[in-house]
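Here is the structure we will look at.
Some chains have been omitted; the remaining ones sit where they do in the full complex.
We call the chains A, B and C, going by the order they appear; numbering starts again at 1 in every chain.
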Amino acid sequence: MSISRITEVKSASPISFDDAIRQGVARAEKTLKNIKSAWIANQEVLVNENGDISEYRVHMKITFLLEE
Amino acid sequence: MSISRITEVKSASPISFDDAIRQGVARAEKTLKNIKSAWIANQEVLVNENGDISEYRVHMKITFLLEE
Amino acid sequence: MSISRITEVKSASPISFDDAIRQGVARAEKTLKNIKSAWIANQEVLVNENGDISEYRVHMKITFLLEE
């Protein structure tokens, strides 16, 4: 009988959305065990004064399995 | 002045959605106090190779009262 | 030329969601004629101090046919 919890995180990367997702999952791994998946809720880029994309931001719902 | 927190869980049962809800609340009770309610966000069934429903999955938002 | 009205109700039962739906339809039958259907908008359970599910709550949109 499996029970899992969902935690919401926002992670950012100067490179790409895919990298922001990897960073977010990696950070969550530091405190959570049995991470199973991450659903992408929102994607946003920040733009600096030169008009360049400075940050790729991803809002994710991470699911991790609870121990019995 | 009451403040409560909401935690998202996914629980599963081989029997029914109602049972999956009970299991999810019971598991949350192990780590949380003052659980007040659980709102049903999503319901899904898993199907095994014989075409039978093997699992009833419920995605819930559980509300619990914070102590002052 | 059929015209029907929709009324929103929340009904509760200590037993199950299905029972809460039956109770809601039965109560609506006391004051409304020609009830045709009930669409389930939301489902929530209430939890008592012992951590048991004390109430199954259903929020429904009931459609009933208006007489010409």
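Definition applied: contacts are C-beta pairs under 8 Å (C-beta built on N, C-alpha and C of every residue); 3 or more make two chains touch, one makes a residue touch a chain.
All figures in this text were calculated on a predicted structure; none of them were measured in a lab.
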Query raised in the report: Which copy number describes the whole complex, given 3 displayed chains of the same sequence?
Result: 12
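In this text, only the chains that are shown with their structure count from here on.
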Report task. Examine which chains touch each other and state the graph shape they make (line, ring, star, complete, other). Result -> line
Report task. Between chain A and chain C, tell me the centre distance in angstrom, where each centre is the average of that chain's C-alpha atoms. Result -> 39
Report summary line: Averaging C-alpha coordinates per chain, one finds the centres of chain A and chain B separated by a number of Å equal to 23
Report task. Could you grab the centroid distance between chain B and chain C? Build each centroid from C-alpha atoms only and quote it in angstrom. Result -> 22
**Report entry** Set of chain C residues in contact with two or more other chains
**Finding:** none
Report task. Spell out the residues on chain C that touch chain B in their complex, using ranges where they run on. Result -> 16-17, 42-47, 51, 53, 56
Query raised in the report: Considering the complex alone, what residue numbers of chain A touch chain B?
Result: 1-8, 61, 63, 66
Query raised in the report: So in the complex, which bits of chain B are touching chain C?
Result: 17-18, 21-22, 25-26, 29, 35-40
